[in-house]
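Beneath this line is the structure, given in structure tokens, with notes to follow.
One chain of protein is taken out of this complex; the other chains stay put.
Right, subunit A next:
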Amino acid sequence: MWYLCVFYHRLLDYRKPELESLADLFGAFGDRPCFEFDNRGNSLEWRLPKHHHPDSPFHFVDLPSQDVARNVANRSILVKGIYELWGEGSNYEELEEAVKSYPDEQKLPYLTSDSTFKIIVDSFGKVISLQEQNNRIRGLTYIPFKGRVNLKNPDHKFWLIETENDITNSGLPPVVQRRIFFGREVGSADRKLLPMYQLKSRTYLGPTAMDAEMAFLMSNQAQAAPGKLVFDPFVGTGSILVSAAHFGAMTMGADIDIRVVRDGRGPDCNVWSNFKQYGLPMPIALLRADNNLPPWRPGLKEVFDAIICDPPYGVRAGGRKSGGRKLLKGVVDPYIVPDEKRADHIPSTAPYSLAECVHDLLDLAARMLIMGGRLVFFFPVLREDDSGEYHFLEHPCFKLVAASEQILSSRYSRVLLTMVKTCSYTEELAEAARIKHLEFKENHLKWLEDSNLHSSVFSPADVSSADAKIRKESKPKYRGKYV
């Protein structure tokens, strides 16, 4: 059945993937195991309203049932509402005709005298005054509403949504023709979560704590849900796991920095307290471990339902791995930590290149995720070759189902990748990963130089690249985080 889906006008790349991940979570694709993709993948059918741009917040989506539609909308972060469309038109006459011809058996059950209702007038690209809103509601008398009005807690919410003719100058996507929609609300995002979980009221924060909205989106991409186990190998202050725990998942986190996971900023300001603050169940495990040398027992595999993380890619925070910096550089000879100093020895760490970090992450995920499990992580891209198409890493165990870009500066973006495990981890893959691990270790310096994102992002601008800058701005501004 086709529904009208209206999105919040932000994070445009994230809207459809979120809805599709949730549709999969709530069974829109049937009992078929989610890793058995056909060529279409597990994606939904979408349509645009007449004369609308793909960046428009208005879409039509085909969902199997009203229950799926409601569950998806209520759990989402970016869906303003999913509506059963009763009619649409370019003007109010057309709308009236459309609503009148919409079958009575669909309408009447929601118009009964024992129900309560509310009509909301909304607009995109313009403001409708209260007076005009009331006039528009009065114009709907051709619909036989029998119920009582209840503004606070109605049984049924009806929406009258208008878009303006030409709003190109407001930084919004071009909507060529005025369109008016009337529909019954099936579900809508609970945006109240965002102020509740906003970072500024969180006790324990780190420099790269994940913003609440993005953390929820990541957990939706990962399909976090009760009974599932979610792992974050770069847990930091736990900001991503908080969102997974909110959706009922069991959580587990590791970090190489013991001060972050163990100590925080005192007994009431640490990773645990971040969960306590929201009354969420504590992570079932926090440990200090190195993503480069994970301490999982041999034979352990397919335990996590999802791995969600924001790997350190060296722009705001750099990754570290075991092994002394000087040791890996070859400046000092290998040395043995004396026995009497072992207990209190603080092992030195070396910088961890992005390429190696992501290689390790994919290998870990290939081994530790269940079939159909999801790996959701951010990957940085330089916008120099901004052709709109990026090529991401591939792994034989995974299928990439979504790549959502968020522009961070004129130089770089981060892309949220969602990968589904579709093949099991074999001995050959393990062996190939082991060889690659040694190769990284031997060519430590080369990898560090090759993947130095920090200098690309922060080095002074090259004057001759002025024309490149124009190209960079080619993507409309509203595609970024804020409209």
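Methods note: a residue touches a chain if its C-beta (ideal position, glycine included) is under 8 Å from a C-beta of that chain, and two chains touch if they have at least 3 such contacts; residues count from 1.
The criterion applied here is as follows: contacts and distances are computed from a predicted model.
Missing chain, UniProt protein name: "Multifunctional methyltransferase subunit TRM112-like protein", from among "Multifunctional methyltransferase subunit TRM112-like protein", "Proteasome assembly chaperone 1", "Hsp70 protein-domain-containing protein" or "Rab proteins geranylgeranyltransferase component". In the complete complex, the hidden chain is touched by one of A:Ser65, A:Ser348, A:Ser409 or A:Thr426, namely A:Ser348.
Contact with the omitted chain, checked across A:Ile256, A:Ala306 or A:Cys397, is made by A:Ile256. Across the entire complex, the residue among A:Val6, A:Met214 or A:Leu229 in touch with the chain not shown is A:Leu229.
When the missing chain is restored to the complex, the residue among A:Glu162, A:Asp290 or A:Asp360 that touches it is A:Asp290. The chain not displayed touches subunit A at residues 226-229, 250, 252, 256, 258, 261-263, 281-282, 284-290, 293-300, 302-303, 305, 322-324, 327, 334-337, 342-343, 345, 347-348.
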